[in-house]
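Before I ask anything, let me first share the structure, which is written out below as C-alpha cells.
Missing here is one protein chain; the remaining ones are kept as they sit in the complex.
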Amino acid sequence: MTHVAGRHFLQIPGPSPVPDRVLRAMSAQVIDHRGPEFADLGLKSLKSIKSIFKTAQDVVIFPSSGTGAWEAALVNVLSEGDRVLMYETGHFASLWKKMAEKLGIRPEFIVGDWRAGADADQIEQHLRADTGHEIKAVCVVHNETSTGAVSPIADVRRAIDAAGHPALLMVDTISGLASVDFRFDEWGVDVAVSGSQKGLMLPPGISFNAVSAKALELSKTSGMRRSYWDWQDMVGINTKGYFPYTPATNMLYGLVEAIDMLHEEGLDNVFARHQRHAAATRAAVRAWNLEVLCNRQGHESGVLTAVVMPQGHSADNLRAEALKHYNISLGSGLSKVADKIFRIGHLGDINDLTLIGALSGVELALGKAGVPHATGGVGVAMKYLADTPAPGIAA
Amino acid sequence: MTHVAGRHFLQIPGPSPVPDRVLRAMSAQVIDHRGPEFADLGLKSLKSIKSIFKTAQDVVIFPSSGTGAWEAALVNVLSEGDRVLMYETGHFASLWKKMAEKLGIRPEFIVGDWRAGADADQIEQHLRADTGHEIKAVCVVHNETSTGAVSPIADVRRAIDAAGHPALLMVDTISGLASVDFRFDEWGVDVAVSGSQKGLMLPPGISFNAVSAKALELSKTSGMRRSYWDWQDMVGINTKGYFPYTPATNMLYGLVEAIDMLHEEGLDNVFARHQRHAAATRAAVRAWNLEVLCNRQGHESGVLTAVVMPQGHSADNLRAEALKHYNISLGSGLSKVADKIFRIGHLGDINDLTLIGALSGVELALGKAGVPHATGGVGVAMKYLADTPAPGIAA
Amino acid sequence: MTHVAGRHFLQIPGPSPVPDRVLRAMSAQVIDHRGPEFADLGLKSLKSIKSIFKTAQDVVIFPSSGTGAWEAALVNVLSEGDRVLMYETGHFASLWKKMAEKLGIRPEFIVGDWRAGADADQIEQHLRADTGHEIKAVCVVHNETSTGAVSPIADVRRAIDAAGHPALLMVDTISGLASVDFRFDEWGVDVAVSGSQKGLMLPPGISFNAVSAKALELSKTSGMRRSYWDWQDMVGINTKGYFPYTPATNMLYGLVEAIDMLHEEGLDNVFARHQRHAAATRAAVRAWNLEVLCNRQGHESGVLTAVVMPQGHSADNLRAEALKHYNISLGSGLSKVADKIFRIGHLGDINDLTLIGALSGVELALGKAGVPHATGGVGVAMKYLADTPAPGIAA
Partner (left out) sequence: MTHVAGRHFLQIPGPSPVPDRVLRAMSAQVIDHRGPEFADLGLKSLKSIKSIFKTAQDVVIFPSSGTGAWEAALVNVLSEGDRVLMYETGHFASLWKKMAEKLGIRPEFIVGDWRAGADADQIEQHLRADTGHEIKAVCVVHNETSTGAVSPIADVRRAIDAAGHPALLMVDTISGLASVDFRFDEWGVDVAVSGSQKGLMLPPGISFNAVSAKALELSKTSGMRRSYWDWQDMVGINTKGYFPYTPATNMLYGLVEAIDMLHEEGLDNVFARHQRHAAATRAAVRAWNLEVLCNRQGHESGVLTAVVMPQGHSADNLRAEALKHYNISLGSGLSKVADKIFRIGHLGDINDLTLIGALSGVELALGKAGVPHATGGVGVAMKYLADTPAPGIAA
C-alpha cells in the first residue's frame, strides 16, 4: 500500500464524500431483516426519505444503483410500444432514453444543446400537438449531472397542465435530490427517481422511486413484465417496515443518519448552501477566463459546475494533473463533451473551506497543465463567499 | 435507545454476522468510480469473486439483492414463452419459479416435499421425455435456505449429459456459495446466482451471476428486453475494472477483504467447518428428540439446520422467546412450513463456541416456551465437536 | 495475515470486550481540546463517571492505565514515611503495596490467603491498636482481579469508624466498578481508583480517582512531590470541562457512550447480571469437580471466577489449548498461583449465550488438555440460568 498524505478531495458530481458520522452509522452489525428491530429501521427509513422527497405518497427503496431506479420507473407504468416525451438535457437524459428504447418504449426526444435544463414551453408545444394523447409520460432530468443544468420541474408541470395533457410527469432527480429544491407533491410529479450517493451523502447502493397515487394505481394494470422492480410487491409489506426481498440493511442505517443530518442543518439551508457554493464556483471560473457550460440563467446547478476547456486543451489531461499533483478528483466530460469539459462537484457534505481548497486545486492544475487562464479565481470566489451571507449562520 | 447487554447471536441463515474486519474495510471513504484507484478495486473484486465460484469464465456483479441476480440470470438467456425445468426444493425454489412466471417463462416444476435437495434422476427422466428439446434450462437451488437441504449439482450436470439434453444448467447458490463446496467450471454450470450476505460474510447489497462462455454467447441473441441486468453492458467494461453504472463501492471494499479472509482460512477448511458445525447441530437436535427437516442423507446443509416443531407447538413463539430471553435471532419457517419449523443458521463467520452459545440459546428457549424436549443437546453437540477434528487446526 | 473464523471469546478479567457501539463512538475524529465543543464533552464525561462512582464529590480522569491512578491516589495524600494499612487480598493488592514501598510509604500488610476479600474485623483490630493514629490510610482492593474475591467496603468503613480512627479509606475498584455495586459517597470512601477497560467496557487508556472533599483538602498540604498526577491542577479547570494537559479525547467519546449504555440497562440490572453469571459459572466449576479459588461465601466476585487446577496439571497449558482450539482467552494465575489457577472473566458486555459459549470453551479445553474433570458443567450452568430470572427481562 502507498500513502498519499492528506484527505482526498472528491469533487466529482457524485458519489459525494460520505460524512464520517454516516460511515460510522453504517458500520453497525447487520440485523435480522425479518425481526422486530428491523421493522423500526424500515419504517424510519421510509418516513425519512419521504420527508426529503416532500411527499405524503409512496417511496420505494431498491437495493440498486440509480440506473435501476430509472428502469423501475419505466417498467411499472409503461408498456412496450408506449410513446413518451423525453428532453435531451445531456448525457444522462440520453442514457435514460437509450434505456427506454432497450425496453421497447418509443421516446420522442426534444433535442437540446447540453447547456440548459428542459424548456417547459417546448414541452407544452409537443403535448399540445399530441391531440390523441398517445404520449404516456413526460420524462425530465431535474439536475443533469453531465452538464450542471437544472430543469424547472414546476414549470414542466404547468406546461403539461396548460396543454391539458394526461401524461405522467416522471423526473430523474438522482443528483438533484437533497441538494436542489424538489417538491414531489407540490409540483405534481408522478414518478421521481433518485439514488443514495449524491445529496443524500451515502455510498452508492440504494435507489428510490417516489410514486404518486395515480402512478401506483396505474402500475396495477400497466407496465411491463417485471419482478424485482415491481412496486406492488413493495408497498404492501413496506407499511410494516419490511421489504419483499433482503434489503441493504447497512445502507438504511446510513440513510436514517444522513437524513437526520440534513434536517439538523435544515433543508432550506442545505439548498441555499449549494446555491452559494455554485455561485462562488462560477465566479472563479469566469475569473479564470473560462466558460461555464450551462449558459441559461436560472438553470445553473447547485450540485456541480461544468467548465469548458479552451480549444485545443484536454480536460482529461487537466484532471489527471489535478489528481496527481493535488489529490483531487474532478468529473470528466461524458460522450459528446468528452475531454472538452470537466466538472467540479460541490454537492453533499461540503463547506466553504473545502470548496476553496477544491477551487485552488483546479487553479493550480490549470497551471500545471499549461491551460491558458487568468489566475485569481480563488480570490474572487473567496470574495464572493465573504460578501454573501452563509445560510444558517447568524452574522 | 436501550441497550441489551452482550453481543446479539444472529443465527438466521443469512444475513450472517459481518466480521469486524469486513465492517472496517467497508467504512473507508468512497472513491471516484471512474478513477484509476477504482480500476484496481474493480479488477481485484472480479478476480476475487471468480476464485470463490471456481471459474475462469465471467462473473458479473450487480448492486442488488440476490433476488435481482435471479432475475438477471433469467432475462439474459431466456425469452418469453421459453420452457424451463425447475425443482421444488422449498420456498426459494418456489419463489424463483414464481418470478419466472411473472417474467413470462413457462416453468415445469418437479414437485418436492421440502425435505431434500433436487433429485438428479427425476431431472434426467424429465429431460429424456423432452425429446424436442423445448426445455431451455434446468434451474436448481444449490442450498435451499428454507429447508436446509443441498442439491447435488454435479449429479444434475451428469443427469443433463446422460439425457443428451442441451438445456442450460442454472444454479441458485445464493446461500451456498463460500459455505458449501461449489465448482462452477468443473461442474459445468452455465449460470450461477449468488449474493453477498451469506457465506461471503458481507451485508446484503450486491449480487452475482457467474456466466459460462456458452451462456454469455447466448445472451447476445437471446433473453428478454433488459437494461440494468444486461450482461453485455458489463463484461466489456469490467475487463478494465469499471462498471457501466455506479457500483456499490463500499461493498466491493468489503468483498475483497472477506474473500482474503476466506482464502486465509482456506476454502476447504471453510467448507469442512460448516459441515462439522452442521453435524454438531443435528446431533443436538436429535438429542432434544426433535426432527431435522432434511431427511435425505447427504443432502443436509452445512449452512443451516431446519428443525421440525412437535405437533401443536409454535415455532414463532419459540423464536420470540429466544429473542426476548437470550438475544438470539433464529430463522422462521416460510410459507407452507410457517410456524411449523425454525431454522438455525450456522454459516459464515462462526466458530465452535459461538455455535455452542447458539445451541444453548435454542435449548434454553425450548424450555422457556414449554416445548417438550429432552435437555442435553448442547452436551451432545459439545461431545461431537470434541471428537471431531477441527479443520485447519493441528491436533 | 491469517484469519481464524468467528469472534474471539475474550474471557479474561479485563480488558473486557468493547461493544461495537463504543468502538464506533471512539472512531470519531479528534477535536480541539481547548475549543467549545470539547467543553461539552469534558463536562458530560465528568458528570457521567460521577454517576457510576455514585458520588457528588470530585472525579479526576487521567490519561493512563489503572496503575497510574493507583500512584495518583497515593502521591496526592500520602508523604514519604507515612504508614498505611493494606490488605493482602491477592496479586494486585501486593502490587499496590509494592508501589507504595517504591514511593517511600511504609505499608503494614495484613496477610491473606488469596481466597477471600478483606476481613473488616482484622482491619478494625489493627486500627484499634494504632492508638497514636499513625496510620494515615487504609487501602483495600474492592474486587481482587487475581483471585475473584470481593472485599466488603461498607464493612471496612464501619470498622474504621468503630475503631474511631481518622485514617482515610482508599479503595482500588479498578475491576469492580460498573460490574459490582460500589457507592463512593454512601460508603464514605475517601479515594477510589478505577480504570476504563473493565466494567466500563472501554479499551485501556484512561483511569480515575474519585476524591472526597476531605482527601482533596488534604492534598493541598500533603502528599509527595508530583506533577502529572496532581489533583489540584485538575479540579479547577475541570469545572469548565477542560483538562490541564491534553486529554485522551477519543476515550472520552467512548466513556460517555459506554455510560449511556450502562444507564440504559440500569446499574442495578448490570450488577445483578454479573452476579447471575458468576453463580452460573461457579455451578459449572463445581460440576466439573473443580474448585473455585474464592472460598469465602459472600466474597465471590461477579467479575471473574478463578478456578484451581487439579494437582499436577498446568493451568497455562489448559489456557493454551483453549486458545488454540477454541479461540478463547482465559486469564492466567499470577505470581504465587501462576500455572495453578486460571481465571474466567464474565464482566462487561456479556450475555447468557456468550457465557455458555465461554464455559463450553473451558469444558472442551479441559478435555483437550487431559485435565481430570466431570463433563456436564455447561449443562448445569444452563440449568442455573434457566431457573434464575434474568434482571431487566419481564418473565
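Order of writing sets the chain letters: A, B and C. Residues in each chain are counted from 1.
FYI, a contact is a pair of C-beta atoms (placed from the backbone, for glycine too) under 8 Å apart; a residue touches a chain by one contact, two chains touch by 3 or more.
None of these values were measured; they are calculated from a predicted model.
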Which residue of A:Val141, A:Met234 or A:Leu385 touches the chain not shown here: A:Leu385
Hidden partner chain, touching residue among C:Ala5, C:Leu23, C:Val138 or C:Leu169: C:Leu23
Contact set of subunit A toward the excluded chain (per top definition): 1-7, 9, 17, 19-21, 260-262, 264-265, 270, 273, 324-328, 349-354, 356-358, 360-361, 363-364, 367-368, 375-376, 378-379, 382-383, 385-386, 390, 393
Contact set of subunit C toward the excluded chain (per top definition): 8, 10, 12, 14-15, 17-18, 23-24, 26-27, 29-36, 62-68, 71, 80, 99, 102-104, 195, 197, 203-206, 224-228, 230, 244-251, 323, 329, 332
For subunit B, the residues touching the chain missing from this view: 20-21, 24-25, 27-29
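As a working rule, only the chains that are shown with their structure count from here on.
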Chain copies touching (subunit B, subunit C) - same or different residues, decided at half shared: same
Where subunit A and subunit B are represented by their mean Cα positions, the distance between them in whole Å: 35
Length of the line joining the C-alpha centres of subunit B and subunit C, rounded to whole Å: 45
Multi-partner residues of subunit C (each touching 2 or more other chains): 20-21
